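Notes for the one structure printed next.
Missing here is one protein chain; the remaining ones are kept as they sit in the complex.
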Amino acid sequence: MSTTDTHLHIDNVSKSFGNVQALKGVNLEIKRGSFVCLLGPSGCGKTTLLRIIAGFENASSGRLMLDGTDISQMPPHKRGFGMVFQSLALFPHMSVAKNIAYGLKLRKVSGAEQRSRVEELLNVIELPGIADRPVSALSGGQRQRVAIARALAIQPPLFLLDEPLSALDAKLRDNMQIELRQLQQKFGVTTILVTHDQHEAMMLADELVVLKDGEVYQSADPATVYQKPANSFVADFLGAANLVPANVSKDGHVMVLGQEIACDTDHPAGTSLSAAMRAEHIGLIPVSKAKGHPVGAVKFLRDLGPSTELVITVDGQDLRVRCDNATVPDLSIGAQIALSLDGTRLSTFKA
Amino acid sequence: MSISLSRPMSLAFSLPAVIAILPFLGACFYIFRFSISAEKGVIDGYSIQAYIDLMTPFFGRSVWLTLKLAFVATIIAMMLAVPLAFLLTSLKSPLARRCLTVTILLPLILNLLVQAYGWILLLGPSGVLNSALKALGIIERPIFLLFNETGVLLGLIQTSLPLAVFPIVSSVRGLSQEHLEAASSLGASHWRTFVDVTVPLLRPGLVGAASIVFAFNASAFAIPLLLGGRRVQMMGVAIRDMISPLFNWSGAAAAGMILITLTLIVLVFSSWLVRVTSEKVRG
Partner (left out) sequence: MRVGLLPTEGNSTYRFTVLLLATIGILISSLPVIVVTIMSFSASDNTGFPPPDLSLRWYWDVIAMFTQEDANSAQSVVDSTVTSLLVAFIVMIISTIVCIPLAYALARGDRRIRDGMELLFTLPLVFPLVILGIAFLLIAESLRMDIGIWRIVIPHVALVLPFVLRNCIGAMNGISVETEEAAISLGASPLRAIWDVVIPLMRAGILAGLIFALIISFNEFTITFFMYTIDVSTLPIWMYSRTVSSLDPSTLALSVFIIVADVVLIVLVDKLIAGRANLF
């Protein structure tokens, strides 16, 4: 096996429904044992891509290579990928144990082995002793775990999840994210999860794939996607960024909000760019100490506990700023304040 | 939609049911073919003589009577069905709801003979109604309610009522509670809410239910046969008489075609009406 160890190769996959192009030539290499999140707004094609991988939709063109074998034409039930659905789709007429054992029963695993495997999985998801309960008697979080156990019971080569946590309330969702990540590590299964929640994607992914309008906008590890968004859409979609016009003033320097900042750009001088600044990367300094820094007026101010959210208007443009409470100077609405911008934290794109 | 059956699979799944309904389609076609047969007793040649022979005052009266009774029965059934649907959807106790459901549904399903017996016992000369009126001193001699239009009308209303109530119930269930609350919060009385909000919102369901009830009543056979006797010659009974004593098969087929056409016109017209009005409701 090669050192890159590609498990699933999505090779130039396109899909159209009538006149609508849902996917436009998607190329992805998914590493063995990695956790991949497909992230994007609704209608971006992320669910379609997952369903093509599962085999529930056929790609209009392109191939899926699993360990070097073309599986594009293989029917879904032969692929044996465990899948967790948005609605969970537990079988309501079966007990928890029967749900988990269903895939094993189809594989003609002996009854005794089915039972021991179910017990083992129930221990893994920390729900021992619920085997004989009907699924209707379970809480939301319990159902979630049973659905995951059911998919993992068949020891799938790929583990697919379609927005599995979207039905849970915020607090439970947070806990389930951590559990899901731990389970995935424990099983070492290559996992692909679809979500529209950037926080969830950041929590879970080794590799984050941002999709929009059927195209991959960026595919990288979460930190890179966050720190170095490939374009303004990604910057904005992952934790609202402030997008402001910028101009390359000389090599390696841009003018932003009237301030010249050193910045990693290889565009020639005079190029119009747009710059993305995360709210938490903008610092506040008193106007008196800020020569050459952009100055604005506080428009909105709210103490959220660990941090303070502000909106500051500079040259008619509203900027979101998030500060540690410790570093916020004493401010009130309408006050003048200067901003400090960090060139290393600035992402620029061709406008 | 994802598990979409391929067209051949879809057809394969439908095939058994299509085979099961084929005799019905064959029967429809057979009747049509017989109605344009040149011979009265067998299918032979083509002629519209059977239709021409129907242009008699007797058959005309039968058509008129059928339309009149079906229309009146439909109007009354609808007037009773709407309140019943309201009652059925507002009952809280499951037991009460179930009792009411059974009470309303039974007449559609129960052996029509049993119901005819019931009406005979109720309306007959020595029946419940006449005995009660006599005991109260209101009448001296029994009034005749059977073997005339009154008896048939009551029977039609009774047997067709469930066909009206249940579609209206599902329309009422689909009615948004907020619309009604909005109307009443704006100060509309119950009557005003009913006229201005409930009826317009229910209109597609009401028209659909009324058209099915009308079609059902216009084609009624057992009820006019058992409760009307020879005197109330609705089309169903008239058609049967063409066969049984007269052996005029092609004439019966032609009369049948006219009856089918009448009911189809009503159904098509009402589905058109539903389409037009529901477009208006959607704005």
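Each chain gets a letter, A and B, in the order it is written, and its residues are counted from 1.
Quick note on the criterion: a residue touches a chain if its C-beta (ideal position, glycine included) is under 8 Å from a C-beta of that chain, and two chains touch if they have at least 3 such contacts.
This one's a predicted model, so the numbers in the text were calculated from it and none came from an experiment.
Engineer: Among the options A:Gln86, A:Ser166 or A:Gln259, which residue touches the chain absent from this view?
Structural biologist: A:Gln86
Engineer: Please identify, in ascending order, the residues of subunit A that touch the omitted chain?
Structural biologist: 54, 56, 75-78, 80-83, 85-87, 89-93, 102-103, 106-107, 150-151, 154, 160
Engineer: Where does subunit B touch the missing chain, residue by residue?
Structural biologist: Within subunit B, the residues that touch the unshown chain are 1-5, 7, 9-11, 13-14, 16-17, 19-21, 23-24, 26-28, 30-31, 34, 79-84, 86-87, 89-90, 97-98, 100-107, 109-115, 117-122, 124, 126-128, 131, 154, 157-158, 161-163, 165-167, 169-170, 172, 175, 177, 180-181, 183-184, 189-191, 193-194, 197-198, 212, 215-216, 218-219, 221-222, 236, 239-240, 243, 249, 252-253, 256, 259-260, 263, 267.
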